[in-house]
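Okay, so here's the structure we're looking at.
In this view, the complex is presented without one of its protein chains, the others remaining in place.
On to chain A.
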Amino acid sequence: MGVGGAVHRAKTPSNGKIGRASAPYLLILPSILFAFWIIGYPIYDMANMSVHAVNRFGKTAAFNDFANYQRLFSHQLFIGCLIRTLVWTVFVVGGTVLLSVPIALILNEKFFGRTLARIIIMLPWAVSLTMTGIVWRWSLNGQFGMVNATLANFGLQDTPVEWLATSTTAFPILIAIGILVSIPFTVTVILGGLSSLQADVFEAAKIDGASGWQRFRYLTLPLIRPFLNIVLVLNFIYVFNSFPLIWVMTQGDPANSTDILVTWLYKLAFRYGELGIASALSIVMFLILLALTIVYAALAMRNERSTA
């Protein structure tokens, strides 16, 4: 084939040029089409379902004038779930990044037992979210849980506290555990960024008399910014759509006060059989994430250009 191509090129140089320029694209075209189909078809199907009447068994009927969207937006639980989703996402992602940067900085220093420390930080990653959720659910059980037992042993508690019984304790706890499970991935990415930094720049800054904080603020932070951007966008998407922790620990209880959009979506689709509203909600969530990601990517790129 290589020989044939060479002969062909030799004979018609002008055609060969075009052929050579487009060849890579032609070669990856099937994969691109396939990827578009894999990603695009479910979105198309979901969008299609969201504007039709659907029964609980997924059989679509007539176009229904966006009635699914109307019912979704006028549903008494929608706004509450949306606000909680944003609170949940902002706090989990914010907390994760705020904690991960110092952890990554420490793990980037050379000290005795660093490898062990890195492994310990990464280990929770190997445990599935569902397992983490079950373990915490057990630990936080008011009557039989380890947390209350420990507190009682230290004399810090007279009567057992049901941690997951009200949203005032349950939701902050969920956020804290959300942060805990997001740290390994975030630290890994930031650590990768830190290890790519050139030591001589920091040495030069040190000689010029820059303090530790100044070196962090004006050198480290701008240099690892691309990594922070990636971490923010990916975590935002993961956490926004994060289902297992909340589902396992509270199922949105009590009285929907720990429900976020994705747990409510699951109830709508698989418990209530409201596939119409559920597909409309899926599309709304998809658009929210898409919009936020595009805005953030645009901002990050503009920043990069202006600093460059």
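Methods note: a contact is a pair of C-beta atoms (placed from the backbone, for glycine too) under 8 Å apart; a residue touches a chain by one contact, two chains touch by 3 or more; residues count from 1.
Please note the rule applied: contacts and distances are computed from a predicted model.
Enquirer: With one chain of the assembly withheld, which option in "ACP S-malonyltransferase", "Extracellular solute-binding protein", "RNA polymerase subunit sigma-24" or "ABC transporter permease subunit" matches that chain's UniProt protein name?
Expert: The UniProt record for the chain left out of view names it "Extracellular solute-binding protein".
Enquirer: From the listed residues A:126, A:156 or A:255, report the one that touches the chain absent from this view.
Expert: Touches the omitted chain: A:255.
Enquirer: Give the residue, chosen from A:20, A:56, A:114 or A:217, that touches the chain omitted from the document.
Expert: A:56
Enquirer: Using the touch rule from the top, list residues of chain A that touch the missing partner.
Expert: 55-59, 76, 141-144, 159-166, 251, 253-256, 267, 270-274
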